[in-house]
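With one protein chain held back, the other chains of the complex are shown just where they sit.
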């Protein structure tokens, strides 16, 4: 078996991408994700790859656009304010049906915000990663091992569905170290007959484009893309359920926050409260079915986030009024403590019939 | 075994993050679940530095240690910041060269080690942090001695091979106190 090593989240993301065959990285320094770029700068030149420090976040995502158009695996990495700058490019990647990997190691916002962990880009990632109708795949790991595993899935599914994929992490996951094992599996890149890599006189020219001046053509293209999204929602939504079977109170949390919630749920159980957790692993597609199912057995739900309430809207949509959905969040870079969350669970339990 | 939820705190340059890494790696060498979470950002540049380290048989929930059962403090601001958070029965190890205060709590086990002074005397400059880890090892047996040696081997980069022996010396010194 491969060796278990202690690795920082940011570095693990980078190493995982390299093991996925990603040899093109375009980035720009920003805390708290800079280790991703630094790791790539060190490793990629040694394996025939390209690390490029772009002049801006905008250029970095557009370099990814160029590399993805060429048919190679490419990625960029940033943190919240940088992702805002990239949204233009992300929209073009969506509109041109290009696969790539984008990492967002979230920090507090809005504006320059802070540099401590946050989950306040949930809306941006899942609802409006760029202008126009469109989505990207968004994976929300909660451990360093899962960060690694999801990078493999992100590249694979991005190519399967020809769309960008994002790893939505946060400063805590990016900066912390945990043991990790890199999967020893053969990576198969998908065929890319659509790539603009020179027709060599063997085919008609390929065009990578998101411009459709005729409204009916643009509508048709968008509808086709949304039909694909429906398949993705059906097949790719992922969730972890923790002690949900007999749970009366179900907490929904993703990413780093789910770790805090897990501790709180454990503590609640020790105090005789039947608590459980549903943890979305994909936040787009949002695992609405699993959340709705939880609402059938639980009497109350609680959504915990490092934001002032973003994913809770998706939870409420999924629950559709069947049970009350409470919210607890910290923001600005503050990580909620297990004790705080436990307090919330107890409060809700007190109100439960 | 007990779960260890540790906070190591001091100022930038004392090797706080490194000693945390050694501790976490020692746990990993024993197939334990471990996590290491640093403070980060501009405050690291000569300001306070701290890290949370968890070692447990169970998967680690929160890697951010809010109520530590181990505190290693290497300067006064860090001591002040964390001393009240230590759970009753916890272990507190203080670099008494740099912290003049005496702990007023009676419900925690406090050890005063003049680590910075000792390091300087014994030719172990910059390894006060590791002396304190040695002391922690003696007082808590958070892992086996061999695991700590293996951890040092993992954590000291090959370029600094000569420092491995010094680190081991520092651990031994800490354990002798």
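Letters are used for the chains, namely A and B, taken in the order the chains are written, and counting of residues starts over at 1 for each.
Simple rule for what comes next: a residue touches a chain if its C-beta (ideal position, glycine included) is under 8 Å from a C-beta of that chain, and two chains touch if they have at least 3 such contacts.
Methods note: contacts and distances are computed from a predicted model.
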Per UniProt record, name of the chain withheld from view ["2-oxoglutarate oxidoreductase", "Manganese catalase family protein", "Stage V sporulation protein AC" or "ATP synthase gamma chain"]: "2-oxoglutarate oxidoreductase"
Displayed chains contacted by the hidden chain, counting the whole assembly: A
Given A:30, A:74, A:150 or A:345, the one touching the chain that is not displayed: A:74
Which of A:92, A:122, A:139 or A:328 contacts the chain that the document leaves out: A:92
Touch criterion as defined above, residue of A:16, A:30 or A:64 at the omitted chain: A:64
Contact footprint on chain A, counting only the chain that is left out: 24, 26, 50, 52, 54-56, 58-60, 62-72, 74, 88-89, 92, 96, 196-202, 205-211
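We take it that only the chains that are shown with their structure count from here on.
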Centre-of-Cα separation between chain B and chain A, whole angstrom: 34
Chain A partner contacts - residues on chain B that touch it in the complex: 21, 24-25, 28, 33-38, 40-41, 60-64, 66, 154
Touching residues (chain side chain A, partner chain B) in the complex: 4, 6, 31-32, 115-116, 171-172, 175-179, 259-260, 262-263, 266, 335, 337-339
